[in-house]
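There's a structure below that I have some questions on.
Heads up, one of the protein chains got dropped from this complex, but the rest are sitting where they should.
Let's look at subunit A:
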Amino acid sequence: MITETATTGASLAGAPVRRGPQPALRGRPLGARRQRRLLAWVFVAPLLVVNLLVVTGPGLASVYYSFTDWNGLGTPHFVGLSNYGEMLGSDAVGSALVHNVLWTLFFLVVPMTMGLVGAFLLSRLRRRQTFFRVLYFVPYVLATVVSAAVWRQLLDPDGGVGAALSTLGLPFLEGLGEVNFLGNPSLALGSVAFVNTWQWWGFLLVIFLASMQSVDPALYEAVRLDGAGPVREFWHITLPMIRPTLVFLGLMTIIWSFLVFDYVYVLTQGGPAGSTDVLSTVLYREAFQNQRHGYASAIAMLLSVISALTVLGYLALRRRLRWDV
């Protein structure tokens, strides 16, 4: 099909004027322009319609509902800022926010480091790069519910990795057999983050790798002539050169960390005793279990404001430091 197009195009380009009669050709631009404008709206209509119906419309409705006592069914009554007042004074929202912040810090450090180090080592291989890249990326294409099924077994206090390690006979590992990673309030949040990391870090690695592959090899040659080892190459060449990608993924990590829902909901539902509750699970519970749609909309506003502020902060930082990202 492509070759057919190519040959038609070539023969046409050779003799464009010979065909259509002159007056028709002169008359066409205006008609064609109008036709193109009409077609443009027809072509963009599907995107516009589904977006207004699903994203923009309900999104704006959320802004309104956040000022009401709506329960999802009856008529919403305007209640001013009382949802926001309640939200700011709520212990559940406060501790969820703390969990989101901890989650963000964890994801800015652990998966980022794994992705960076893995990508750097991989970028120095000349063979087997694709092989490793595919292996590391496999968890990312799996569904949350699949990786939850995997890790609930591995973290099981009776039959999981902890139990297996405790039978090795090493004294410092013996206690692991009784650890209930997902059921212990002080460990649950870290365990959920750990499971999410398993699925997530390969995505970071693949993007870092693509970014590192576009770095000019001559830069590495230059520092090698100065006698630099891999560690200095990483700090002085790789990190500065991939900074745009690093900053962008850091930004996305922050946004996604405040929106995290799936892993918490599937693995712990926010429990035990609210120890893994994040803003999204609190929102979900208020909306669909307690039928407090107005209050849940206020939490949605908080989430959106956090996302928006993160993006604005990024843009301001970019402008101030004059990054040409």
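As a working rule, a contact is a pair of C-beta atoms (placed from the backbone, for glycine too) under 8 Å apart; a residue touches a chain by one contact, two chains touch by 3 or more; residues count from 1.
By our rule, contacts and distances are computed from a predicted model.
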| item | value |
| --- | --- |
| Record-based protein name (UniProt) of the chain missing from this complex, from "Sugar ABC transporter permease", "Hydantoinase/oxoprolinase family protein", "Circadian clock protein KaiB" or "Thioredoxin" | "Sugar ABC transporter permease" |
| Residue of A:V98, A:V134, A:L170 or A:L321 in touch with the missing chain, whole complex considered | A:V134 |
| Residue among A:L102, A:L173, A:L219 or A:V266 that touches the chain left out of view | A:V266 |
| For subunit A, residues in touch with the removed chain | 1-2, 5-6, 8-9, 12-13, 16-17, 19-20, 25, 32-33, 35-37, 39-44, 46-47, 50-51, 53-59, 61-62, 65, 72-73, 114, 117-118, 121-122, 124-126, 130, 132-154, 156, 158-161, 163-164, 198, 202-203, 206-207, 210-211, 221, 224-225, 229-230, 245, 248-249, 252, 255, 259, 261-262, 265-266, 280, 283-284, 287-288, 293, 296-297, 299-301, 303-304, 307, 311 |
